[in-house]
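Complex shown without one protein chain; remaining protein chains in place.
Then we have subunit A:
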Amino acid sequence: MFKLPNLNIGKISLLVAIMTWLALLFVDITRLFGKINQLDSQIAPEVSYILQIIFFIMVYLFFHHSIQKSEKSNFLDLIWRGASTGLLATGVSLLISLFYFMLGDSRLASDPILKNIFYHIDFGFITIFLVSSTLLWKHLILYQKNKRIVNQWQGFEIGLLVSMFFVFFNQNSLDYSFLFGLGVLVIFGISLSVNLKWIPYLTFKEKWKSILYLVVILISSSYLFIQILSYSSSISPYLNLTDNLFLLSLFAFVFIYSLFSFLVTLFNLPTSSVFEQKLVEAINFQRLSQSIKPGQNENQVLDILMDSCMSAAYVDAAWLEILDVNGNKNVIHQRFVGNKERMELQKLIEETKPFSDFRWDNRANDSKTLIGKLPDFKYKSAMIVPLVIHKKTLGRIYLVKEVKDGFNKEMINIISTFVGQACISVENYRLLNEALKNERYKEELLIAQRVQRSLLPSKLHHDDSFQIHGFSEAADEVGGDYYETQELGEGKFAIIIGDVSGKGTSAAFNMSQMKGVFHSLVQLNPSPSEFLIKANAALSHCLEKNHFITTSYFVLDTVSQVITYSRAGHCPTLFFKAKENVSEYLSIDGMGLGVLRNKMYEKYVHQKDVHYEEGDIMILFTDGIIEAKNQEGEEFGYERLKLSVNDGHALTASQIQQKIIEDMYEFIGSSSLPDDDYSLLVIKFLQKPQ
């Protein structure tokens, strides 16, 4: 495949421009030579005009390309490029003048051919200066592009292109059509020259530099213009290249735009600090709004906030007072003021109106800034800005100035905005931390839950003479209900049910203590009353002052079919007598474990026996079942439990357990969730094994 070589427009245009210039020089000198020697070798001036236009276009292309290559350079570099080309062109022109000055009246000084060569050199540099400057201005004008300006600029370029060919129309004589064309292009140039939006982006120092460069450009263009005028008055023997509509229009444009830029930059100098300030504020705002990254703390945000507020209002001293968790005020971030001076000032401020009206507990402190005069020798005005998160004031910033009424509306607005943004950042940070902490708690609760679930037995001891079935449900992640069995041998079984006061993790811990106590004591094969007395003694040492455990302890003798039981503050056990088809609660006095933590406890422990027969049912439960409430606030209660058991007495132990739970759920309504733990242990006695 045929492939186009990668053309380098910059190099080619430069080469062509130089060659065109040389050709132009050769043509003009040849013509001049013919003229002087009256030879009949006249070359039409149109040849020179065509070469001149090609030269213009090539220079334009070259600079267009070279500026595009340095797209990223800043304004100052661009203006410097214009100024340096101006200096170069002026320098060359000055050197030529100096050369002729040194020649004095010698024959060489009046040699027309040498003069014409220098004229061409001058023409070349002036073209380079004007075209390059025009393209630089184009870059500046189109800095903030919109469609209108781009169109306007393209119109201007077309006008310039047309002006190049104008020379064929009137041979560069200064007639009305020339003046008309010049007038149109100058007005076009002026209308473009109001686009000076790049100037505010210069810093104060850069503005000074650009003023200097612009002055250089103005002087260069003025000098070169005068130089051209002097040429056109003494140029009669040769072809006039410089009284060209294109060049003169560029002169006007370059000069006007430089002048406008110079004046606007000059008058912008005093306000440039305002623009710089706004830029700093915008950056500060961005820094404040970036959420605090992990590993940092809110102190850093407050630090940025202090700096931002201080620079926004040019304050002379400032400090930040923060309310800690215990309500103590701590001063952090103290700037340009000593401890002693600050304390005196703070006292003074707090005694002065309107600052004395400040209330920490006011829930409407948000965006309520206080500004006022200070009766102090050094500091004349002060401002207090509260930091408010969720309507809670967590601190306040003090800003003081040495001048009276030092805070204007803009300062107050921007400071309020800063403070608002900082508060949002701090709040976000705290919420994030809380979320992380909650996540950790949930994790811990999950572990506690697993531990607690493993405390409830998965298997209950029994023999063929009775069925036993347990059920437990916790309202919280971890519950405090407990039941357990143990085989004592010779057909004897120990059964315990308990409820630990309180809820959640602490209840689960106490429950595990109860389990430990049960497994220790059951080894000694105690009677129920002995068990309770010993358990109370043991738990008295480990339970918190306001905690207790209620429990019922049973020893089941399947040989004599007798249940021996004691109750320690636990809800009474339901006993269904199959023979009479009635159920009743086993009444016995007793006191919760841990309620009385001394020898007196024994007085309150009782023990009873109950004889059972085949088909009898014993229901052990915790108060969650009884206290389960429906939407009207009515409790499930002892009577409904009784009815439920009476109804279901023919079922197996596990079916009875399911029926009770279903009845309870039906009563409370499926919509409400249990707010307590509830556990159930159903024991159904079968035929005595032979």
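In this text, a contact is a pair of C-beta atoms (placed from the backbone, for glycine too) under 8 Å apart; a residue touches a chain by one contact, two chains touch by 3 or more; residues count from 1.
Here is the rule we use: contacts and distances are computed from a predicted model.
When the unshown chain is looked up in UniProt, the name that turns up among "Anti-sigma factor antagonist", "Tryptophan synthase alpha chain", "Predicted Zn-dependent peptidase" or "Sugar ABC transporter substrate-binding protein" is "Anti-sigma factor antagonist". Note that of A:D589, A:E613, A:E639 or A:E666, the residue touching the chain absent from this view is A:D589.
Looking at A:M58, A:C571, A:M618 or A:A653, the residue that reaches the missing chain in the full complex is A:C571. Only one residue from A:F253, A:Y379, A:F548 or A:F636 touches the chain missing from this view: A:F548. Touching the omitted chain from subunit A are residues 499, 501-503, 545-548, 550, 568-572, 589-592, 594-597, 604, 623, 635.
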